[in-house]
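A single protein chain has been omitted; all remaining protein chains appear in their positions.
Read from first to last, the chains carry the letters A, B and C; within each, the first residue is number 1.
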């Protein structure tokens, strides 16, 4: 019984495609798609892979920079030239929704995925950071999510053997049911050894290496109904499980492979697994592939073509090598006890042909699937929300100064958003690799010793999401400025950023207004700090329904920034070293409490303007700090951020148990 | 703290082996630390059996076989371990650090076992340790000295039965104990619940050593802590004397 | 009366069990010939209850509330009178 067009359109909708997108598919194929082809388009044209509701604005972000080796979007991660023939690959990504479902595995697979994006380019990950946002700490749900996420990040990262050198944890009611788990990884690669995610050369073999493929990550009603195996849904794994041990083997094996001239291209299997890697690697060069799905090593019996194509099982890579070196590749993976199987070969007709037991299961033009190719691009309308005006009109001078200031100080210093997060980061190995220079010298940024040369690398991850809520454009500019400030205080010069844009539903005009404002703010700040955007990811639909009403989380454009220290001795800590040192405040203090933790948590004033912020002034302050450090006049430097001057001074005193005496009038 | 510069020459023929298991991730850290101390290093793959006539063998930290089942439970069966057992039985010097200590206990080369930390969490921090005695190749130079050495583990709680504990004391096999900055040994500064704060032990013939803290993570002055170099230099000079 | 509740908690059938695979590979490298290994938890509760039925209900509630991650694990309970 031939499925009628109306039935196909119904299935397309179940798969999350619009009717109009169904007709576009028919134009690409100049025929109607079968179910497997429809499911391929549904994942490749999903928000997650195609960025259809955000790419139009992402393109406006500054991508050019003095030392950019690879520009945003060209490869799996951004790549910055750090001199002496070395490049730095770094990226940040979100795993918010899987972590809300199963915190431990959601966070663990997030760490696994972001590290694969780095070593797929031939770079060895040398440091990790993470940015976590949870609901209020009083809720049992928050405690459950926090415990699972921290243990998941720790267990995966510690076993994988890459130190966590920085990060942030914030608590706010807006994240009560939808936590944000953003993981960042930083790797080093020789500039002549960069591996591209590409495929070319008719007849060259295509391999899948690493873990076996299971029915992981195939969700949604459309698939469940299609599952006709006898034990039906109870063999659909509810959650993907990460295996850090397998990932470590995959890292070592792929880096050994990356050294070989016969390697043509490599890409890790992230969202949409085999479908995404085969299409993106082919589209890059106008190549195509014949893929024999029955050759893919599977973990579960009688998997169907669409299940193998869409599976998001972890710890797998797609590799294309020159014909004739098949046994060389297999020897490397055997050494590391990893599976490797040839599942097809490259063609030059730009078409992806997927066979199952020599029967054609699906045939689609690679170009039509990918971002920048046939994937649709949409414009969304946006509108200023009512709360914005109220926030701008708020007069912070109306707040009466409380009598007992000591009690206010104690309240702030103990507030979960300000107090030390040692109880979290002590569960991460921050020292493996013996490169972390901040183990015995706390600093505003993680500082990594580049053993390969005389330099060091600074890195940080920041976002004051409350400021972005109060004023998206200014708040996002502040997020970039704060990241740059941390890099400058650590002794480095800001170099480039990656970003993880966590927002609500793009079809809600007020949410999209927050998104557009953030992009504009980031563009201004990145241009003036000369820190181009090297890539990252977008996560929409972060929201919770309270009393039936859907509410977006705070708009959170998390900024991951790296900076270079030309000499290791420039590394600067944030702690007072000994009594008698002079304390200077650089930059004009504004006598105002707008947007402060004090106003928000102590006085419970939710709406106000952001703190005063002038981009040119900020730039001036930072270049001054950078000069002072290079003149070796600075013993320690610390930025004034959450909690203001008082909290910054306390933080400078803790490590060496020192106090401070300041003259407020000066 | 001034870097303790025990006089060591680069005895040209001396060579140290460092084993790499699938899942080891501190093997290159030990290699880098030994290079900082001007020593020759040979990396040994767990599937081989040739120890390439190294003078002493390091079994590094990490998560061999993902720490699955029990830390070190699976690594003990790698081909290299049979050569290391024979090497140790003939008096060869073997040092296991963190996962290496767990592997030596699982393979029976060291007494006792390492259990999950009492707070059921992974812990990474600086710990203070003190040598229990001065008559092993590792501790001759650390009389009444408190050393700040990093720890990073989830299964670091040393356990041994009562009889075994008495033997350890009788034969002077306890290497280090966790203490505070001033050298006080008590439960507050026991990071993982180890019996009597034990951080490291050696075998009865004092040629196989195991400790949970990572000396190789405190050897580079750039990281502002070189207490670990003191322990490794002590071992290097002891091996030198045996070779001389 | 006191009862012993023995609770077996195993990963769900379809879910990847990396630990089970590692143990299976290791056993087979020691010349065993094992088709599959699955590793889970065994929890013993010593509890007071008026009868077997109530002991079972208590154990069931403990599993649902805390002991079992129902998204990923399945469990079974055996009760013994002490």
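Here is the rule we use: a residue touches a chain if its C-beta (ideal position, glycine included) is under 8 Å from a C-beta of that chain, and two chains touch if they have at least 3 such contacts.
This is a predicted model, so every value here is computed, not measured.
*Asks:* For the chain that was dropped from the view, give me its touching partners among the shown chains.
*Replies:* Output: missing chain touches B, C.
*Asks:* Kindly state which of the options B:73, B:138 or B:174 is in contact with the chain not pictured.
*Replies:* With B:73, B:138 or B:174 as choices, the missing chain is touched by B:73.
*Asks:* Out of B:90, B:120, B:135 or B:187, which residue would touch the omitted chain in the full complex?
*Replies:* Checking the options B:90, B:120, B:135 or B:187, the one contacting the hidden chain is B:120.
*Asks:* Which parts of subunit B face the unshown chain closely enough to count as touching?
*Replies:* The missing chain touches subunit B at positions 69-70, 73-74, 77, 106, 112-113, 115-116, 118-120, 159-161, 193.
*Asks:* Touching the missing chain, which residues of subunit C?
*Replies:* On the side of subunit C, residues 2, 6, 8-10, 23, 26-27, 30, 32-48, 58, 61-62, 65-67 touch the unshown chain.
The criterion applied here is as follows: only the chains that are shown with their structure count from here on.
*Asks:* Enumerate the residues of subunit C that touch no fewer than two other chains.
*Replies:* Residues 18, 22 of subunit C touch two or more partner chains.
*Asks:* At least two partner chains per residue is the criterion; list those residues in subunit A.
*Replies:* In subunit A, residues 243, 245-246, 337 touch at least two other chains, as defined above.
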